[in-house]
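Below is a slice of the complex: some chains, not all, each in place.
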């Protein structure tokens, strides 16, 4: 847990996401109806988004808070980096 | 290709998405840096979005166009269904 996030909490959720991705593959290979596949992809995207928001919260709570306390350029760099990651999430 | 989408085109892309999901799992299990994991999740979300947009285009081009030609309630139902799928994509 060197970066402040609870590994086990995420590993189980990402395992389920892997299963969802395999499910989408199977649906396409079995000629499932497009709309049903799109529904599964939306569920998968929401699950990923939720993992990303959790990791981001842990990151702010640990790395960013620690950097803020340390101060100086390190704090500045961590904020800029977190912001770039947030922008990618908002746009993806 | 019973629903009008090109299976092989999608199966290869979804296989890569499965690989990306496994990569995210491995990163978390190896204590990767949060921001690097978030970058991978954003890439995975974009890849999924792109598959979804492709499937949706194929769906409009085939199922919706055919239903429009058949007319009546079937056309109406297909449009409502496509719209609900688009709304889920926009919001996810």
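In this document, chain identifiers A and B correspond to the written order of the chains, with residue numbering beginning at 1 in each.
The rule is simple: a contact is a pair of C-beta atoms (placed from the backbone, for glycine too) under 8 Å apart; a residue touches a chain by one contact, two chains touch by 3 or more.
What you see is a predicted model, and the numbers here were worked out from it, not measured in a lab.
This homomeric assembly is drawn with 2 chains in place; in total, the structure file defines 4 copies of the chain.
Quick note on the criterion: only the chains that are shown with their structure count from here on.
Rounded to a whole number, the gap between the C-alpha centres of chain A and chain B is 18 angstrom. Interface residues of chain B, counted against chain A in their complex, comprise 1-5, 7, 10-11, 14-15, 17-18, 21-22, 24-25, 28-29, 31-35, 37-39, 41-46, 48-49, 51-52, 55-56, 58-59, 63, 81-82, 85, 88-89, 92.
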